[in-house]
Structures are given as C-alpha cells and as structure tokens.
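Here the complex is missing one protein chain, while the rest keep their positions.
Letters A, B and C name the chains as they come in the text, with residue numbers starting at 1 for each one.
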Amino acid sequence: MVVNEFNNKLIIVISGQAGQGVSTVESILTSILKKNGYNVFATKEYMSRIRGGCNSSEIIVSDISINSFCDKIDILFPLDKGYSSHLLKRISRDTIMIGEKGNFYPDHENIIEIDFSSIARKLGGNIYTNIVIAGLMLGMLDTDISISEEFIQGFFGKKDNEVIKKNIEAIRSGMAEGISLKQIKINIEKKEFVKTNLLFSGTDSIALGAIAGGCNFIASYPMSPSTGVLTFLSQQSREFGIIAEQAEDEISAINMSLGASYAGARSMVTTSGGGFALMIEGVSLCGMTETPLVIHIGQRPGPATGLPTRTEQGDLEMVLYSGHGSFPRIIFAPSTLENGFCITQKAFNLADKFQIPVFILTDQYFLDTYYDIEPDTLDIPDTGNKSCIIESNLDYKRYELTINGISPRSVPGYGKGLVVVDSDEHDEIGHLTEDLDIREEMNRKRISKIEEIKKAIIPPVLLGDLNRNYVIVSWGSTFNVIAEALKNKEFKDIALMHLIQVYPLHDSIPEYLKNKTIILIENNETGQLGRLLKLEFGINIEKRILKSNGLPFSKEEIEENLRIALRS
Amino acid sequence: MVVNEFNNKLIIVISGQAGQGVSTVESILTSILKKNGYNVFATKEYMSRIRGGCNSSEIIVSDISINSFCDKIDILFPLDKGYSSHLLKRISRDTIMIGEKGNFYPDHENIIEIDFSSIARKLGGNIYTNIVIAGLMLGMLDTDISISEEFIQGFFGKKDNEVIKKNIEAIRSGMAEGISLKQIKINIEKKEFVKTNLLFSGTDSIALGAIAGGCNFIASYPMSPSTGVLTFLSQQSREFGIIAEQAEDEISAINMSLGASYAGARSMVTTSGGGFALMIEGVSLCGMTETPLVIHIGQRPGPATGLPTRTEQGDLEMVLYSGHGSFPRIIFAPSTLENGFCITQKAFNLADKFQIPVFILTDQYFLDTYYDIEPDTLDIPDTGNKSCIIESNLDYKRYELTINGISPRSVPGYGKGLVVVDSDEHDEIGHLTEDLDIREEMNRKRISKIEEIKKAIIPPVLLGDLNRNYVIVSWGSTFNVIAEALKNKEFKDIALMHLIQVYPLHDSIPEYLKNKTIILIENNETGQLGRLLKLEFGINIEKRILKSNGLPFSKEEIEENLRIALRS
Amino acid sequence: MKPTRYDLGNIDIAWCPGCGNYSILNILKNALDELDISPENLVLVSGIGQAAKIPHYLKSNVFNGLHGRSIPPATGIKASNRNLVVIAESGDGCMYGEGGNHLLHAIRRNPDITVVIHNNMIYGLTKGQASPTSQIGFKTKIQKDGVSSEPFNAVALAISLNASFVSRAFSGDIDKSKEILKKAINHKGLSIVDMMHPCVSFNKVNTFSWFRENTYYLEEDFDYTDRLKAFDRAIGKDKLALGIFYINERNAFEDNLGIYRNNDLPLFRRIPDEDKLRKLIHSFE
Partner (left out) sequence: MKPTRYDLGNIDIAWCPGCGNYSILNILKNALDELDISPENLVLVSGIGQAAKIPHYLKSNVFNGLHGRSIPPATGIKASNRNLVVIAESGDGCMYGEGGNHLLHAIRRNPDITVVIHNNMIYGLTKGQASPTSQIGFKTKIQKDGVSSEPFNAVALAISLNASFVSRAFSGDIDKSKEILKKAINHKGLSIVDMMHPCVSFNKVNTFSWFRENTYYLEEDFDYTDRLKAFDRAIGKDKLALGIFYINERNAFEDNLGIYRNNDLPLFRRIPDEDKLRKLIHSFE
C-alpha cells in the first residue's frame, strides 16, 4: 500500500454538476474544520446554469493561512463523471481521486473507490451523499465529532429533528470511512486561536463593511456575481434598519439610491459591468448633484453578457471614465477579506465627506472566496458620529462656494432651509442657470474637491524591502495569491506594490518604482492599471502578466510567470 | 459723420429672445449673400428654452473663406433689450449697434437707431421685422434684388402669394434703408464661383455623409444637439429608403439599430453624452456580436444634463472606454463640413468592413455652424458595391476564426446558412459556450482585428512646415478657428497637427512632435486627447489651452492664448 | 394669481408666454397652500423637459434629476423619510417615454408619492417631436408621415396595473384640477395625475380649445372603486374623461418596509447599532 502523506497543507477539490451540492460540501467542511482549529480557504468556479454542467470548489486545509487559489489538487472528489477542460488540466498523476465507480477520469490510476451513494442510501437516500463525503474528510483529518454535531444542528436548524439526526449519522458514517482510510496520512497542526476566527466570504466582507459604514439603503437589480451583497443586506434589513429594494432595472436602482442619499440615507448599489453600464448616466448625476453614493461592482468577463459566472478585473477603465463631464471620484479595490470590510466602511464615510461617488471594485473570485481571519483585524469604528449632514438655516445654499469645494450638506426636512439639487448646471442655491460664469465657478468647485480627496489616499501595500530589483504592481483581489507566490525563495529579488486605492493614485508610487523592473499582474486583457500608471506618472511597464479567460490566477501560474519574467 | 469702413470682412451678430427669429434672419441672410457671391459663415449660441432669454447668431461675410467664430462684433442687431453676459463681453466701443430705441446697451455710443418695427408694421405687422433687418444688410452690401426675390419665393414656397409678396416688400424696404446708410461703408469683393457653392451646416454634413455611406436605418431618441441628424434623415426617409424611428429611449435606439444591422441594414444612432451613457451596454453588445454600427455623438457640456444647448469636446474618454470587455473601435471627429461628410460616409464603410462600432464625435458648435464650400470637395464615391455582406452556405459560421480576426458576415435570409450571434461568449457558429479555451480564442480574434484597423488610420492634418518650433495638437471642431488664428504672422513659428481620427492614433504622430514644444488645444476641462497621447506614445504636454464654459473657442481667444504660450 | 407662500418673487421663468405650464404651477401652489404643506417638508422631484423645470419656480426642496428618471429618486426619498411630502412632476416624454419602466413598476410598488405628468402630447424642450401621447396622424419634423403608433393611454395603463389612485386633469380648469391634485396628494399610496395642457409653441393640434372640446368630466357620483368601469371610461373613444377614475386603497411601499415597524425616525436621524454589528460579526465564528 502506497501511503500518501500530506504535511501542513492539503488541497481538496470537489467537482460535480450544478445542483449536486458541491457548495454544500464546501460550506459544511470549511466551517467544521475551522471550528476544529484548522486554517481553511475555499473558492469556487461554476457555470451559468442551475443544474448540470461542471462546477468545482477548492478547499485548502492548512496550519497557517494560505488564502490563495492553487492549481494543484491533492484530493479530488468527483460527484459526477463530467469534467470541464480547465479542471482536467489541473489533475496530475499524484492527484488522488476519491469517489464512486464511473466518476473517475478514464486513465487515472491514483483512485480510491468508495460507494458514497450506497452508504447514503442506507441512511435514507442519495441526499446524504454530500454529508458523507464531508464526513469522510472530517474523519481523515483530526476533528471532534461534537463540533460537527453542533454545527449540523445549526445548519439544518429549521428542519425537524429527524433530518438533523440523519445528517449527523451521515457525518459519522463518513468519518468512520475516513478514519479507516490508511492510504492517506495527513499531518496538519490545529491551533486553538483559529477556532474563534471568523469565516466568511468576500461578499460577506463587503456587506458587513457596508453595515459598519452605516449603510441603510440599497436598491439594486440582481446580477452575478454582485447579487450576494443585496441578499445579505436584505437578510439584515430589519435588524439594522436597512431598506433593501430590488429595483426594476439598474437605472432605477442608481436613481433610487441617489434619491435616498439626497434625503439622508447612506446608500449604495451593487452590480456588475453590464448593469453598471446602465448606471453611467446616474454616475454623472451623482457627480453633478454632489450626492454621496457607494457603488459596488463585482467584475466578470465581458464584452456584453460574456461569461456571467467567471472572474476578471476588467472594469477599471470603464469605471474611471464613466459619466460625461468632469467630477471627482474614488475607486477602491479590496485585497483581502479584512480589507473588504474596512474599505467598504471607509467608502461610505468618504462618499459622505466629499459628496462623490465612491466605487468598490471586486470580482467573482473575491466575492466567492472564503477563509478564516482573526476577529480583531476588523476595525469597527465609532459609527455614531460620522455623518457630515448639517441642519440647514433659512438662507441655506446647497452649493455654497467654499475654499475646498465642499459645500455643507443638509437634507430636506432637517432645518429651516431648502435643499435644491439639479442635474443642470446650477447656482449656489441649486437652481438651474445658464450663466456661463457661474458654470465655470461651479465646474471648478466640483473638480477642486480632488485636492481634499488626495489628502486621504490609501498608500499602496508594500511587501519586501526596498532594495530588490523587481517590483510587482497589482491591485484588488490578486493580493493573496501573489503574496503567497512570493514566499517562494526563488523570488527573493521581487517586491510587491499592491494597490487598494486605484484612483486617485498615491503620489508615493513613482518613487517606489524608480529604477526597478516592474512586473504588472492584472486579471484582465490589457493591463488597465498599467495604463493608468503610464498616464498619471509616465511609468512604462514592460513585463506584464495578464489573464482573461475567466479564471483567477493560481499560485502556480504566478510562480511560473514570474520565473519567465526573471529569465527574460 | 464718422464713416466706418469694413474691408474684406464684416462680422454681424443678431441677438434676441428665443422665438424672436434670430435663426430666420441668419438663414435668409447667409443664403442670399452666398447666392450673390459672398463667402459666408454663421454660427449660433442659444439657451435651453423655447421663448425668452437671450440667443445670438454670428454671421461673417467675407471675400475669402473665414469659417471660424470670432469674438469681435462689427455690427450688432439687438432684437431685444436683453444681453447675456457672454455676449456683453464681446461688445467693444467700435461695435456699431443698429436697432430700435430701448434695445441698446445702456452706455453704448456707436448706435444707429432704425425703427424696424414701424417699417414692418407699415407692411402689415411685426412679423416682417426680421426680414426688414435682413434687407437692411442686403442693402448695405452689394446684392441683387432678383436673387433675394427668388430666394424668398423658395423660402416661403408653401405659403400663399400674398405672404411672398409682403416679404419681398420687406426685403426691399430694408434694402432701401441699407443703401441710404452712409455711415457704413463695406468693401467686400464678390466671387462668381461662390454663387454655386454649397451652404449647409455641420448637422447637414453628417446626415448627407450618412446617406452617402448607405445609411438606411436610424433609431434614436431626441437629444440636443444631435437631434438634427435624425430629423434630416427622417425628411429624406422616402426619397432614400431610410427607416428613421424615434425610439422610446436610447437603450431601445441602440438595440434596434443593432438588430437592423444584424439583418443587413446600414444603421446608426445619434445622441449626446447623457443619452450615450445609456447606450454603453449596447456598445459592448456591438463589440461582442461584431455587428457594424455608426454612433454619432453631438457633444455638449456635462456632468449630467449640464448645459444642454452649449458646446464641449468632453466625451472622448467616455467613448473610448465605453463598454465592458475588450473589443476594437474607431473614433472620428470631423474638422470641417467637407470632412464631416466624408468621415461619416467612411464610418459606415469601416463599420461594415471591420464589424465594429465606429464613433463620430461632433459638438454643438460643429453641428450648428454653416458656411459655404465648393461642391467638388464632397467626394461621392461609388456607393453601389461597398457592402461586405456575403451569401451564406449551409455550414456557415458567423464567427469563423480567420487570420485577421474578421469573419465573413452574412445576414439572415441570405443563403442557406444560419446567422447566430450571441452576447455571451460563443463558439464559431455563434452558440453560447463556457469552454474557456474557446473564450480565449474568441477574445483574441475580436481584439486582433485592431491590426487590420490600424492599416486604415487617417493621418493627422498638418499645417505649417516641419521646422517650426511649436506644434499645436487639436482635434475635431476646433480646426477652422485654429487654422484661422495661425494665419496671423505672429505665429509663424507654430505648426498645427490636427486629428480627425482620434482612435486608434496614427503612428506618425510621435515623430511629428519630437523635439517640439507642444501646445494642446481642446474644448474641454482636462485635455482628454492630451491624456491619450501620453498614454499611447508617452508624449508629455506642458502647454494647454483648454476651455469648458460651454462656448466654442473664438479666433481672438486662440490668438491671445497662443501669445501667452509663446511668452511663457 | 393669488400670492402663496411658495412664491419665489421675481424669477425668470423659461416657459413660453401662454403655456399651460403656468396654470399648472398655479394649481400646484394653491393645492399645496390649501393642504397646508410647508415648503421645508415638501420635495419636488422632476426629470428634464419644459415641464420638469417646475420645481425651480416655487419654494420647495428640489431634486431635479435626469430625463425620464424622476420616479426612482422620489421613491428613494419617500422611503428614506416618510415625513416628507414627495411629488414627482415631469413631461409626458419624460414620464411615459424615457421613464416608462419606472412608472410601470412604481405603480406596482406603490410608494406614497404623487406623480403629476404635464401631458402636452409633444416633446417641448427638444422642439416638437411626437411624444407617446401624440395622436395617430400627428405630424412633426421627425414623424413626417404622421405618428402611426397607438397613443399611450396612461389612465388605462394605470388601471390595468391596479394603481392606487388614477386621475386625469386639464390645466385650463384651475379649480377642478386643484381639487383633483389635492386629493392625489392626500391619497396614501402612488397617485397619478395625467395633467393635460396645451403647448402653444409646438402642438398646433391639441390646443386649448381642442382640450375644451374633447374633454368632459366624470359624473360626480362616478364609482371610482369599480376597476372595470374605470377602464371602460379610460378607453372611451369620443372624448377624454377628466376626474378621478380609480382608487384602490392599499398599503404604501414604505409602510411595508420592516424598518419602520418599531422605529419611526427618518433614516438620516438614525445611528447604526454597533453592538448588533459586533454580534453579527461574531456569528461568523
């Protein structure tokens, strides 16, 4: 018997048709493992359909945080005989496949046949198959059955006791199988503190951050992969006093949210590229009326409908230049889950302060990725006194000309004044004007806010010391995977400059990049951040690692490409 | 008696409330003067209202083409006592005001009082006032009454003879006044060939160019200043077999036009920035489905509704980055009326050839400007055989992979094949796919068309020889006014590089600009073309002449700013 | 015109002399006055067009947004602060053309706002193209051969969507229209007032006297709770009926929102609950 030993880290992939419950296994397994003290990471890739096709989830169990997608698969659980070509490419000879006869990749040798279905049927039906598989992994790893039981109780909480009992039995049966599997040995240390770590997804991080930022209004139209934020806030609607409305279309969504903000709500929209395209006139209205708004865009590959359930960092330029006319904006792209929480919170505060649209660019990969984080990395600030809204007096002027361009903002019904906003060019009160001198003043006022905004730019995240010869430049969701790849000693001459605020850019950037060989890494076709660096700072980038087939970068892919970059 | 003498050139401005007929005087006067052999130019500025306020038209009569807006006013006809502040600034002590008591600018001395209304009333009513004023100018200049008569007959063609008679009388009365005005002497030579010159506006040039380009479908939603193109094509609908449909909104407009194009129409839309914002998802659909489309954008100042009837060159970046995902596009910005005609025609042919969106960026100033041009500058090509549409056979594949990325395009009902197009990522036939390898191939195919497109880039227009130290860079509607300013000998060290195709950029550009001091002139806030030059070629521009108060550059303003640029 | 507390003094009004919009402004001010709504508590929301300029001509809070998009912000405003009286006003092109989808779904959603459509059966500000309500055969520069689309019947449409309050008025009848408007504003839920008015500059067909000749009022005792009868009158071919067609009392959108069940405060007066947030975060352990 060949014994496969896994130390410190194990990469599991579960694949199957949409509707077979790949996601269920993922969420059960990651939760229970984390509660046992294992670091976990999970991400999924899936087709744009409800049943059939081939989806997969990757789960990494480890003894330190490894929060990045890997190509390598240690153990694959195929729930079905279909594989998408991109999954096939990741299966090596060493990959152990565990599953039922008929589901294995034809020529694969490293297989362990377990008839999950028959175990499940014994328990009462095929529906327990997933739980048995989860149980198997829980048995192979060192886990405490009481934790599993408690979790299962919570997970199926609303169902009757019979259901819960059956599922616990399924876990137990799976565990028994797992414990008896002697061909695989897993040595991963558990840590006490991890048990109380938080485990949530990118979607959760944005939605939680919104709540922390005081969000109490969201109007949006469903669109993958951004819908989860709306769903989350809907679920918390009563608890936190949030109006969460599904609009008839994206145009309505942004205009409703602007109305709400005008009336004093902290409001946001969530959408993806195609839906955002429809909001662009509204962005311009936001800029013209100086109404605070947070716009979350979960990016996915285009053009048009493109690949609805895949990932890409392709909307930066569209967002940057969205809306006719000149007005300031801020664009954030969170790097980690902690950061997603903090940035979103900050977005609301800055939108309010500067009275501008603040964008948060995530992507399918970011939103669908889960891993455990330490609770105190989430900074919950004093949310009470943040609002910049003032009470108006009788001669209130919504667009009063001020030195920094920011006019004190009141809302209707708060004070004796009137709050007048207009999409036409307007005077200080807000009434429409065709006086071209006032036009120039108002245009200048709006644009001049950029100076204040620039004082608050988030500096880039830097990894590695300053005397390395190479610097990677990247942004948003690629942070973890790049940082992980850089742990490899081969790359000790490469530092990382990762941007969380992609507009306006921090002015320390050119200094850091001076006399370095820059390697640009972006999950898009043309290197949009690279173009922006060129435009803003005249920085020329020769080495570019780009990808736009709808999948995120894997750690191996980054490593491979860095090797090429170092060589060439 | 002080005699004011005007040689070679006379600048007339008529100002009045909306609804007072400023435009009527403009069109009567320019037409008749041109038919007499004078070179004429006219442009207007107006408020976003139907009655009241203050609008004005400038008419330049000259003996050589002077096709650019001037601040200077030789003679002002105030139809009303109101002046907008921007008009006031243009009135100098030398400006002669001709009009009725009460309409003059309070402290102005150089006035000629003529009671136009009472002359008009004698003829039958106030409505003849405008014609009398036109007549006055026709009398001051050397014009042939029979030409005026013939014109008036055509102009009021559909009305009864009495109306025509009265109007001719009004012209005569005005002329008599004009001839007797001895304080003004005008010496402008007439030229025989000018009589048969064409006189039309920017709007006309685009619409005529569309017809020449084979346009037979336009769906659009009214929006200043772009509506005229839809109106023109509607008027010619029967004559040229053009479907001209007013859509319920801009989203419908672009999607209807894409449907038409898919079925084999040569189609276009016309809109302005705010309406275009709503079309952006459609632009992405155009890129993804590779459906030819011409998009005309009459630019006006933003953000949002902004200044609806004013001018700006502010939409370049929005257009350039419009639509999520990567796909090629062409952006034109016509410089002159002749060019508007030719470029629009070309736009249809290139859209068809490359199966991409082709943009035409004009602006209110361009669209509302008239001047006479020689007929043979309009190149009417062999319109018959231009279509690239092929008949399909049974195994037709709409997205067949080819070397240059361009797949032969058929239309439904033409041949035995089926034409399948999809906004999702698709295979060669056109059916939706989630095969990520095909995705990469298709993405590459679409993007690769840019190579073919680059072979056909229109080189920049160059004025002045290559060894001058300064080069102005500009684009679109500013051409004439800059060229006019450069005639001034002060600027003999300044050459002009003017772009008609603003994307993709011609690769000769950096060569021309090497070792020169560049002066960027753009009618927008941030110098958008300048940014594009920086991005594409790394060209840094220090001297920038920008304007965004809603008015076009005047010749004097260009001169003044060039002087500053040379000094600093 | 009797002075009201909404008067802005000597302002430049961009409407053409003789336009029906002046009467609508008058009707609006008087209705508000009689309902005793204070300017600080009033929000007028509009889109773009000649009609849409109305908020600039009286004392009120104003959200003058995009063409076609007056109803969504009005909905957002009312939901965020139920104490405000929110009126969305715009032209027929704005509300029925560009904004058609919002009207449709707002009727379903039923926020407690009043929607006043200045219906001059034409696009005024863009100089005379057909609007959705232009009659068949109506000729314009763009509709050269005359309009061929079925005119949009907002009253019938609203009834088909089971709207909460549906009415039609004519700017020429100041008093009657004022009464209709007052009822519309007082009505809890979305109220529609299709306010017909002449455009003297571009619509030479549907003139003041055309409206006089082609309209009549629903009987005093007309049963506006009968949906079918209301529909019958709405599609009447001879003359356009004026008055209140249909009232369907239902909960307003805001009142269905969970967030107001235990807390009446408008959103801008609320402070986020940190403890709850901490608890929520801990639930991810």
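Please note the rule applied: contacts are C-beta pairs under 8 Å (C-beta built on N, C-alpha and C of every residue); 3 or more make two chains touch, one makes a residue touch a chain.
As the structure is a prediction and not an experimental result, all values here were calculated from the model.
Visitor: Quick check: which displayed chains does the absent chain contact?
Guide: The omitted chain makes contact with A, B, C across the full complex.
Visitor: In the full complex, which of C:S148, C:S209 or C:S283 touches the chain missing from this view?
Guide: C:S148
Visitor: Tell me which residue among B:L29, B:I251, B:L361 or B:I521 touches the hidden chain in the full complex.
Guide: B:I251
Visitor: In the whole complex, not just what's shown, which of A:T227, A:T369, A:S423 or A:N480 touches the removed chain?
Guide: Reading the full complex, the residue touching the unseen chain is A:T227.
Visitor: Please pick, from B:I152, B:A265, B:I438 or B:L532, the residue that touches the omitted chain in the full complex.
Guide: Of these options, the touching residue for the absent chain is B:A265.
Visitor: Kindly state which of the options B:L181, B:L432 or B:L566 is in contact with the chain not pictured.
Guide: B:L432
Visitor: Mind pulling the chain B residues that touch the left-out chain?
Guide: Residues touching the hidden chain, for chain B, are 35, 196-200, 204, 208, 211-212, 214, 216-217, 219, 236-243, 245, 247-249, 251-253, 255-267, 281-282, 285, 289, 375, 378, 380, 382-384, 387, 389, 411-424, 430-432.
Visitor: In the complete complex, the non-displayed chain touches which residues of chain A?
Guide: Residues in contact with the chain left out: 19, 47-53, 221-224, 227, 230-231, 234-235, 237-238, 244, 246, 248-250, 274, 304-305, 308.
Visitor: Write the list of chain C residues that the hidden chain touches.
Guide: 97, 99-101, 104-105, 107-110, 132, 145, 148-153, 156-157, 159-162, 227-228, 231-232, 234-235, 250-251, 253, 256, 258
We take it that only the chains that are shown with their structure count from here on.
Visitor: Decide which interface, B-C or A-C, involves more C-beta pairs in contact, and give its chain pair.
Guide: Result of the comparison of A-C and B-C: A-C.
Visitor: Between chain A and chain B, what distance separates the C-alpha centroids? Give it in angstrom.
Guide: 45
Visitor: Using the touch definition from the top, which residues of chain C touch two or more other chains?
Guide: Only 48, 66 qualify.
Visitor: Using the touch definition from the top, which residues of chain A touch two or more other chains?
Guide: 251, 281, 285, 289, 422-424
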